[in-house]
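Every protein chain but one is kept in place in this view of the complex.
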């Protein structure tokens, strides 16, 4: 069985294991104050071309989202997300467990449009019972989105402008950020991202690390006040913080993070092309590492014999949406095998 | 600088790195449902001699405590701990952030006595305003304690009996559990522990792992209902759950967890002996990997030149309490060097 | 200015003031354990024809909802509501502030259909990632709904059956319960309601009391365990609990609650008829004390000179939805004046 069902099926990039090996008996202080964590933070700030950024390493995406949102919101505030956003649907109520509503708006192609946000906020403040309604205290988006689409610089700027107008931070969940940068639709650098958001995180778990995400605060200095206490309180601070530091050091020296992402997206494009060549339609034209062909059930059954991938619930229709993921770890030969089978369908 | 300041200064036991290397390109499903996690759970159940136990792997101690306590308590309930217990003092309000008070009782040698607990609970229920007071819904202890002391089987049984009388679970934080088992004061096996507590966790972070703790539910089957959802909600579920599985597999096959703990405690005993031989007193006679000599300031200053260790705040007294920790990673030669310097004081 | 904008514009029914006067210097114990609270609870149980019911008096509707939901749910659970349900929209995030998501489903005429609920729950449990999604732990409905519609006995039974199938309680918010019973669409008694829900509350604030709601638990005995502690914790327990007791005593002796509700609904029907006679359409045909005529802007402007009522946001359409409320306190002469003006439009 070859797995294309997710982008976290393997361990980590060999360079990371090598670095863990090499540093294993170094003695460092704990809780992310060690030299490796400091070095990783510096490398990330440099990649962001932002000396004023503050970088924090945590062990997972749900934690990153939960801690950042708890950090920013006051008790009566909620966070805006698109319907189907990861925090709105797939984090077991993590945000609500911190006391905050996830306010959902309709997406377009998985993305929140600036107009949608602006109209919502304008209506909220025009409503004279708004004291009785959850106030939006920040905006959450992800890029790539749950549908694999990416925000353009113009789209992010427009959103950021609305956020600034209403004085609320814009936060971008970059669980698959590398695959976004590697996309043909991408027109952003990390430095751009650092200008058009207030906070974002660089996903490690899905892009080469064993686990770990790097949260970057770009916005005003007050935004991350005492953030380490919130990380600790939420169980997101590793005693051996260096393990996160070592991983991000590897990912951000010599461009590794971007190189492995590019490879994964190239493989995804090959898979997409194979499906299209056979005349299958796509649910959405994703330019990143997730591909969503719509397949007849017999094709699905055939592919299931050799490959693992996600299949949408059977609604009685003859064709179903599927998802095939590549990652930094996807082997060329496995993609070849998949394409062979697609061609044989 | 040689570090004796904590038991998480290094990476992990080489066998774990080896296993991570060997399994790195295996493809598994995520979120702790993979074969390595399953295998680790089986090994732990076997070590507990308890086929009915349920084992869950999470990434850190604060998470383990936070998730277990959130799982068990109802909103009006709090958790009993000794004053100075880890959840009471050093977790940045993690328990309160889930809505629950930590009710603190006086310890003896760092331990909660069954009599103290019983008297407290009896008084609580006798108070006719108890509806206005936080109800104790579970009891938290740690062994080894923050002072390095360990509970005996009799002490745990007595506590467990009080808990059963009041129908509340007894939970043991085993962040340093291995060092407890290796202590000369220990009269417990893991199987005993599984009988005299309802829930406990086996600490990996401080005993050989990169990170990770194994939570064991021994008590009634309802106790861990939907526990995986709470793990997810609290950001304690790794996408690549196998990384935890692989680590605990290594620790619990071939007795590794116990062997490396024994070594650490032997080294701590050597250090203790060296201090005692020089006529220094101990703050507490700890039989585990933490040692607490009371040292004059000039001795402290001398040792600080070459070694890192904890020093209690200066209260103006001529002598201060200090803490020296060993761990699975402590090298004989480093202990030798420390003892040399102690002898030269 | 005559107010038809809400059903809480006046104080309370004169009999309540009289009773407060008469009992003012009685000395009682506090926190709802006094004889008046006990008497009120007995009267309500009798009205419910349910000796096993447990009744609790709290001071407001948001409190009732917040405390009941916090009582029932475990941390990973949410409460199902229709979109636009009071807890989903108009309680400033009260439910989320207790850690729980409000899961919203599409209503029909403001009501949750059993089929909608069943389909949602079936899909949830069929989804093999459901551990990552908030679990529905109870169902919240209100009757009358936010649109003034009422549930029939058959609709409630159908919902209750789905709830029982999934082993989750059905909770009915009865902020305007009296007006529901007085509706021509009603086929329920309080005794019926006590059979087809697990928990409901009888609204006092909007039906004759100064403030106060009576929560009734019909379901299994464990459901309200330690509920008084949760009431206290949420600030919903009055020191002088008797004030709530005295009010519900008055409302539930001699049928007062039902009599004053009937009067209010009769007046609402008169107002509806006046609008219909003039050819205006209704947004929804509400059989209770809230009426929703759709009016041209000039009619609105004319009526606004003498009457207060709610007007939906101006969307650029020539006609807007409005809401006119009656209550136990509405005077015949004020309704006459309104009808006069309607006729003059």
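Order of writing sets the labels: A, B and C. Residues in every chain begin at 1.
The definition used in the following text is that a residue touches a chain if its C-beta (ideal position, glycine included) is under 8 Å from a C-beta of that chain, and two chains touch if they have at least 3 such contacts.
On a predicted model such as this, the values are computed, not experimentally measured, just so you know.
S.K.: What shown chains come into contact with the chain that's not displayed?
M.R.: A, B, C
S.K.: Touching the absent chain in the whole complex: find that residue among A:37, A:62, A:81 or A:98.
M.R.: Here the residue in touch with the unshown chain is A:98.
S.K.: From the list C:205, C:267 or C:322, pick the residue that touches the absent chain.
M.R.: Of the candidates C:205, C:267 or C:322, C:205 is in touch with the missing chain.
S.K.: Return the single residue from B:100, B:113, B:160 or B:323 that touches the missing chain.
M.R.: Among B:100, B:113, B:160 or B:323, only B:100 touches the chain that is not shown.
S.K.: Using the document's definition of touch, tell me which of C:12, C:159 or C:202 contacts the absent chain.
M.R.: C:12
S.K.: Need a quick check: the contact residues on chain C for the chain that isn't drawn.
M.R.: Contact residues on chain C toward the absent chain are 1-3, 5-6, 8-12, 14, 17, 20-21, 23-30, 59-63, 66-67, 91-94, 97-98, 205-206, 210-211, 229-230, 232-240, 242-243, 329.
S.K.: What chain A residues would touch the chain not displayed?
M.R.: 31, 70-71, 74-76, 98-99, 131-132, 135, 226, 228-230, 232-233
S.K.: Residue-wise, where is chain B in contact with the chain that is not depicted?
M.R.: Residues 75-78, 89-93, 96-102, 123, 126-127, 129, 131-134, 313 of chain B touch the chain that is not shown.
Just so it is clear, only the chains that are shown with their structure count from here on.
S.K.: Comparing centres built from CA atoms, which chain ends up most distant from chain C?
M.R.: Of all chains, B has its centre farthest from that of chain C.
S.K.: Which chain is in the middle, if each chain's centre is the mean of its C-alpha atoms?
M.R.: Chain nearest the centroid of all protein C-alpha atoms: A.
S.K.: Looking only at residue numbers at the chain B/chain C interface, is the share used by both copies over half or under half? Answer same or different.
M.R.: Interface between chain B and chain C is built from largely the same residues.
S.K.: Quick one: report the Å distance separating chain A from chain C, using the average Cα coordinate of each chain.
M.R.: The mean C-alpha positions of chain A and chain C differ by 42 Å.
S.K.: Roughly how many whole angstrom separate the Cα centroids of chain B and chain C?
M.R.: 50
S.K.: When you check chain A against every other chain, which residues touch at least two of them?
M.R.: Residues 91-93, 97-98 of chain A each touch two or more of the other chains.
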